[in-house]
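Only a single protein chain was left out; the remaining protein chains are all shown in position.
Showing chain A:
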Amino acid sequence: MDRDVSNFSLLVLIVFVMIPFTISYFYQLGLKKDILWSSIRGALQLFLIGLILTYLFNLEPMIGIPIMLSVMIIIATFHARKKGKELPNVFLTILSGLIVIEIFVLALWLGFDMVSFTPEEIIPMSGMVIGNSMVAMGLSLERMKSEFSTNQGKIIAALSLGATPKQASHLSVRRTLNAALIPNIDQLKTIGLVQLPGMMTGLILGGVEPIVAIKYQLVISISIFSTVSVSAIIVSLVMYRFFYNENMQIVDLDERQNKNG
């Protein structure tokens, strides 16, 4: 693409930021600080990542790609674990989950020649997979905590009838998975109809033929669809165990967190 967005045009973006800022001011939403901070932070992050990407793209792929993927996975893990910090081993579960997902996706992409092993392709596409998996894991953790809290009576009833934690959690795990998968299914159903997906838009703006852009979009959309499902399953099937102790009793998460300091 020959065109560039001028620095002046970028400055004009402030107008877009001022719209939610003004809404927050008039309706006293208390979000002014958040709006300003997230806009500035987002812009700085993007410029910083632009510089890092330029540097990494110039490195050997075998060096640049693993460095960037590791950084993305670690940041995503720190972010997703916030949603379930009362639970033990949450960091390790998310970290290993994201590593497994990334290896699985890379194996498919490279094994079937969908993507070439270059930083320009692997890093942005992996970023999308890791980012979406991070969101799915965080949402699954949140949903699972709320399911266990809402259904605690039913879980105790099931345990008291002789159910194992796995059996007693069946309903909550099923609902968590449902909640994680349904938005994804809906998104895939309306893909391209309601909005053009980000990657495809980027490629078309970059001058790529729409049909080629669609092929890439399909690779990434189906990959995200699958990895989000795997993320939700990993979180649900591993984390439910931490709601119980070794004697098949429900644990008080706050009490445990206080004990662990």
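Please note the rule applied: contacts are C-beta pairs under 8 Å (C-beta built on N, C-alpha and C of every residue); 3 or more make two chains touch, one makes a residue touch a chain; residues count from 1.
As a working rule, contacts and distances are computed from a predicted model.
*Asks:* The chain that is not shown, which UniProt protein name from "Oxidoreductase", "Phosphate ABC transporter ATP-binding protein, PhoT family", "Cysteine-rich domain-containing protein" or "PP2C family protein-serine/threonine phosphatase" does it carry?
*Replies:* Choosing among "Oxidoreductase", "Phosphate ABC transporter ATP-binding protein, PhoT family", "Cysteine-rich domain-containing protein" or "PP2C family protein-serine/threonine phosphatase", the correct UniProt name is "Phosphate ABC transporter ATP-binding protein, PhoT family".
*Asks:* Using the touch definition up top, pick the residue from A:Leu87, A:Ala136 or A:Leu159 that touches the left-out chain.
*Replies:* A:Leu159
*Asks:* Tell me which of A:Gln45, A:Thr118 or A:Gln167 is the one touching the absent chain.
*Replies:* Result: among the candidates, A:Gln167 touches the missing chain.
*Asks:* Go through chain A and note every residue touching the omitted chain.
*Replies:* Its contact residues with the unshown chain are 153-154, 156-164, 167, 171, 247-250.
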